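Heads up, one of the protein chains got dropped from this complex, but the rest are sitting where they should.
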């Protein structure tokens, strides 16, 4: 089992003929993801990589293929519209890889999706992978392995680092979800915790947060009340200065709020084992008697 | 019993110190409506007619009095904002008497209300009355009488005419709802038919439509499927020329659509007795064996 | 309120929509000068608030400036559906590769603006809807978000195959939607939206109808009202706060409330008469309104009897009675009058009327029957 994506995922790639879109579509196809369609306006009728039909619009793509999920690789200034289009076309899950989506766009996108009960993962995220079953986005399949640890993270490469450590130590993953580094994102820690808690094949959860905002604190409270599975957590940015955006648009300590220290304290209060460094993930899982 | 308003109605008057607002507030108080507050910005702290406290904002008025309903008498260009304010303040029913509200305003107001599950009656309507219990709006209480006929109408004075005929013949009313003459209104015929059908004290329904749009046709279909109580219907505008707005913003035959003939045919198909003239209401109710 | 084609063109242009050259003329000499300026062939188009102006001879092709002047001479001053042509629009003839239709209307059922497009442009869209509905694509716009880019593209793909034209049409639709909202429109359409042989997409004709309720807060749009091109009686009524619509019968009607006014007309017909007009004096009590209403009704020589039907609510019957007495005091009525009053201050009104020598009825059917009878007798 897994969360959000699995063998039933039928994927449309928005921006399939672009540089990033085409590269990662090939990777997803290689991984075994059911990529059923691509969309690039004006390229309708073409075929990508000899097997994926390309359409002018999402409406056509979904009507023709019954796709239920889309992944967005279009440039940031078109990303919000790609999300609207996917929602209008009727997919239930949209994964937006694009980085640099204006936050004000997101304030309008979110109620649009909520009205239509569509889940968005991202933007500015590496996407999701359910090892052995489905990959949507850019997480390298080679570092993952089928298993029972659920991973959720605001980061990209730091997630790879942690997955890498897990896989090396024999801990496979049920699903890995990169929720994105922006201040406003479609799916947050709590959504993922709830899904992992409900997923019978997930036995433990790894949660990788960072400075900025209060999502980790709220997730910790949620976990204390609703999650029975062991959780191991990490917060990046313990040495970050306040008031500076650390790469991610959402990674900023405002005044005294959003520091790594307060997030780690919230984890501890909630019974979440706190990693001091990425490599600690393995020893903490072992401490919690999670089998590899 | 009655629909939408009754003895439990606690009313705030928006625009209570204006010309129309103050006149009709006095009438509503005389009729026995529980007018618990009024709102006029800058007049907070005053008392209207020695008994109704006036507030600067709806939020204060509702917080202080527990009002559940509001009626809007403000000039048309402020009407949409008054409706937003009432919805934000938490009332469940808003009756907008104001005439001349731009239709584009209404296209934005409606989804706002839907998200908050607030009912709007109007705009450009005479309001509602549940004879003997509560009056919200401008329908003259003197022409009404407690009883079992539910009246719903797009018109103002034509409604009075029909109520007058009913009362004169001994037919009292459970509730009379003026839904308004605009193209976009908050509560339509179907809403009222459903409410009258569910109201145990309503034994028959009188429905007064007019040219323009397809509300009556849809209501007729709804009635055929869901309403068991006898319905008598009238359509004003049988002699209206196409393409001209007959006073009401919504009373216009567009092309060949929205004519009185098609609406009357829809009524007949649905088993609704069609009045040729307002005075027929009494004889048709008698034909349907509705007791006075 | 209807805008003239030349006014609508200007609003579209301001929104960024490509519109071909063109200028408006009030005299044949002006039309000639404009045609000369453009050089080559032009089209001379009557600016009038009436459909079917082409069939009525209000749109003419001219091969040069002299012919443009000749056409303008014929068209200016002509009457189309009762309205006089005061201005013509002169535009260069366009090379047309294809004609489409693009419009925004306010849809009552969905309570939203709806974009409607068709590759069958240049003809009446209602005709297309009736004969080949498959050639129309409709898309409801969420007014909280406006016409989204991907929606405009989807509509564009319905009209064109080539991506540059799809993109151009999509941009025009978004601009049209914005112009519609900014004008406070209830309708905005481009018919035809053309492509030229070199692939450009242009708005060849434009129509915008503005919601009258938007005019208060849009003085720039309100200033576009051209009362010279409207029915004078209707203009006079509007300025007095009345709603008046001229019809062809002999029973002049004066009613408070639009629904009751329509029902009164219908009852006139029911009893064998023909209403001369729709007239709603509205909800407020103002004797002066009644005076103007009577002036307008009696100015119609076809009117053989006058019928008042007043159900007092906000409107006070005594105010209406006072208005009747004032108006008939100034000018003696040449036709009989039947007055029906009931509701607020009914007794007071009856006294006022009786003192001035009128009698008043309280039953609507009785009053209408009497008025129809009187009009029939006079005919």
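Note that the chains take the letters A, B and C in the order they are written out, and that residue 1 is the start of every chain.
The working rule: a contact is a pair of C-beta atoms (placed from the backbone, for glycine too) under 8 Å apart; a residue touches a chain by one contact, two chains touch by 3 or more.
If you're wondering where the values come from, they're calculated on a predicted model, not measured in any experiment.
J.: Which shown chains does the chain we cannot see touch?
T.: The undisplayed chain, in the complete complex, is in contact with A, B, C.
J.: Could you tell me which of A:184, A:204 or A:227 touches the chain that is not displayed?
T.: A:184
J.: Of B:4, B:84 or B:171, which sits in contact with the chain we cannot see?
T.: The missing chain is touched by B:84.
J.: Who touches the missing chain here, A:10, A:133, A:154 or A:203?
T.: A:154
J.: What residue numbers in subunit C mark contact with the hidden partner chain?
T.: 144-145
J.: Extract the touching residues of subunit A with respect to the undisplayed chain.
T.: 20, 76-77, 99-104, 106-108, 110-111, 126, 138-140, 143, 153-161, 164, 181, 183-184, 208, 210-215, 218, 234, 236-241, 244-251, 255, 260, 276-279
J.: Counting contacts across the full complex, list the positions on subunit B that touch the omitted chain.
T.: Spelled out for subunit B, the touching residues are 41-42, 44, 56-59, 78, 81-82, 84-85, 88, 108, 112.
The criterion applied here is as follows: only the chains that are shown with their structure count from here on.
J.: What's the contact topology between the chains, one of line, ring, star, complete, other?
T.: Line.
J.: With chain centres taken as the means of their Cα atoms, state the distance from subunit B to subunit C in Å.
T.: Distance between chain centres: 28 Å.
J.: Averaging only over C-alpha atoms, locate the centres of subunit A and subunit C and give their separation in whole Å.
T.: Computed value for the inter-centroid distance: 55 Å.
J.: Among the residues of subunit C, pick out those that touch two or more other chains and give their numbers.
T.: none
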